[in-house]
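Some chains omitted; the rest stay in position.
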Amino acid sequence: MGSHNDESSVVMKDARRLGEAIARRGYVLLTGGGPGVMRAVCEGAYKAGGLVIGILPNDKQHPLEKYPNEFVDITIYTGMYDARNVINAKTPQILVALSGGAGTLSEIALSLRSGTPVICLHAPQFSIPGKHDFIAVNTVEEVLQEIDEILARQSKE
Amino acid sequence: MGSHNDESSVVMKDARRLGEAIARRGYVLLTGGGPGVMRAVCEGAYKAGGLVIGILPNDKQHPLEKYPNEFVDITIYTGMYDARNVINAKTPQILVALSGGAGTLSEIALSLRSGTPVICLHAPQFSIPGKHDFIAVNTVEEVLQEIDEILARQSKE
């Protein structure tokens, strides 16, 4: 699992190398089937002759750009978007996480909840956004104050 | 959002106080509808006259002990277990996370991905399990070595 964006050349190279090694060992690769880091690991596995499964967020009636990538052998359409992350977390024997954001973090959390072992390569820095999205406080009063501020901001939008 | 277990008396008391404050402000409370921290916040809101919604993991044909708790007004049955966390993350205007585990962490991650603001009370220590479940490494070689060890362990189970 990993970002739908291209990451640093080190991450992208390691993604391809990981996919290649998975295929050479005769393991099946399952990813979200999209671009970026997902595509790099699929490319490595596909070119090494492995079987590549992509669990897509969209369905055939709602094409999503760059899904599936060109290295996916078996495309599973879900049409349930973020809920498909549950499948990515529950299906594999082992989940390997490369650089990713909140989507990858959700897959890690769901894996841990589901008993799927997780290996994090490059200890990904999950992009927990700044003040307006993730706010840590210590009292109920602070919670209520933050609620007021967020609702006031939302009502202006 | 929070644990289905009872947590420290400070957390449980704050959960009830938070539920009460949400109700007094006229907001609707949405939780996972279960026991523990979820029940405490529902209790606070219910007793203060608020409207309490529970998004249940199970369905009517598969009763789940302590779901819904006795303070839920509106029970939504999903029968989709962990996939229902997506709804908990996407529906509210604001998500408040109290002490919880991997399930709560998945709801935080899915909220951040979905643009729902997250307020963490008591900066919960998410229970990322130990070595055998969450392994951070730095090279593809280490990934492959860990895969070997996990598969060997799984094949013995």
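Brief remarks follow.
To keep things simple, chains are lettered A and B as they appear, and every chain counts its residues starting from 1.
The definition used in the following text is that a residue touches a chain if its C-beta (ideal position, glycine included) is under 8 Å from a C-beta of that chain, and two chains touch if they have at least 3 such contacts.
Computed from a prediction, not measured in an experiment: that's the story for all the values here.
Because every chain is the same sequence, the assembly can be counted simply: 2 are drawn, and the full complex in the file has 4 copies.
The rule we apply is simple: only the chains that are shown with their structure count from here on.
Centre-to-centre separation between subunit A and subunit B, using Cα means, comes to 20 Å. Subunit B contributes residues 14, 17-18, 21, 25, 80, 82-83, 85-86, 89-90, 93-94, 96, 101-103, 105-106, 108-110, 112-115, 117-123, 126, 128-129, 132-140, 142-144, 146-147, 150-151, 154 to its touches with subunit A in the complex.
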